[in-house]
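All protein chains but one are shown in place.
Coming up: chain A.
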Amino acid sequence: MKRRNILVIFFAIFIIILLHYFGVTIWLDNKIRSLFNLSSSAVYNISTKYNNNLEFESTDELKKEYLELIEKYNNNVVDKTQLTLLTEENDNLREQLNFLDKETISIGADVISRSTDVLRNTIVINRGLEDGVLMDLPVITGRGFYIGKIKRVDSNSSVVQLISDQYSRVASTVLNKEKSIGVVEGGFGLSLQMNLIPQNEYISVGEDVITSGLEENIPYGLILGHIDIVEKEPYQPFQKALLSPYVNLNKIQTVSVLLTL
């Protein structure tokens, strides 16, 4: 290959980076994205359905899982009743105190693709600037499972940095007696790690971890996961905990972006 050709290619890269930086290529980028969003979302949706099949090694295992689910269901029924009563009580008390709360609305979005970059853990959703999505807004799935925050916004799509991404940091609270605070970090495969938990506070396996609300845009109470392992060294100022998210981050199909008003 001639030296001139090499120069042409590097010149083209330079020009594209420059045009992109000044926003000249936005129109073209959006056209390319909308074309590839269609194909990637089709393949992604089929793959999540295909990969969502449950597999049990034996009938005993299935039976055990079934009995555990029944027990969890019964506990949830009790919890739900108590929650309804507490919600009513809370609403009444807030009304009496004229409590001003931030209203949170959300918009639903479909996951259209997932990152294949080993160093990053992101998903692409089909909502963007035109739908009111902004940088650093929290993204949840289900009725409040925090999965990450917006890290790139384009006109019709956005990229969500998942909590399992190694650059992800979120202020969090353990639902224990002391309401211990810490920071949940990604980069540990399927698990999460909660750091900076004060050494003198007692945390135990199975306790839930939620967002602490100490971070801008991220409200209090979004569920992050539950504690699997506690790492406590007497000579360290802080203790650590390994968490398991409740949601399988590789198989998310729909999410909601929280827009705080």
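By our rule, a residue touches a chain if its C-beta (ideal position, glycine included) is under 8 Å from a C-beta of that chain, and two chains touch if they have at least 3 such contacts; residues count from 1.
Methods note: contacts and distances are computed from a predicted model.
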Hidden subunit of the complex - UniProt protein name among "STAS domain-containing protein", "Rod shape-determining protein MreD", "RNA polymerase sigma-70 factor (ECF subfamily)" or "Formate dehydrogenase subunit gamma": "Rod shape-determining protein MreD"
Chain not shown: contacting residue from A:12, A:105, A:134 or A:205: A:12
Positions on chain A contacted by the hidden chain, ascending: 1, 5-6, 9-10, 12-13, 16-17, 20-21, 29, 32-33, 36, 39-40, 43-44, 47-48, 50-51, 113-120, 122, 124, 151-152, 154, 159, 161, 166-167, 187-189
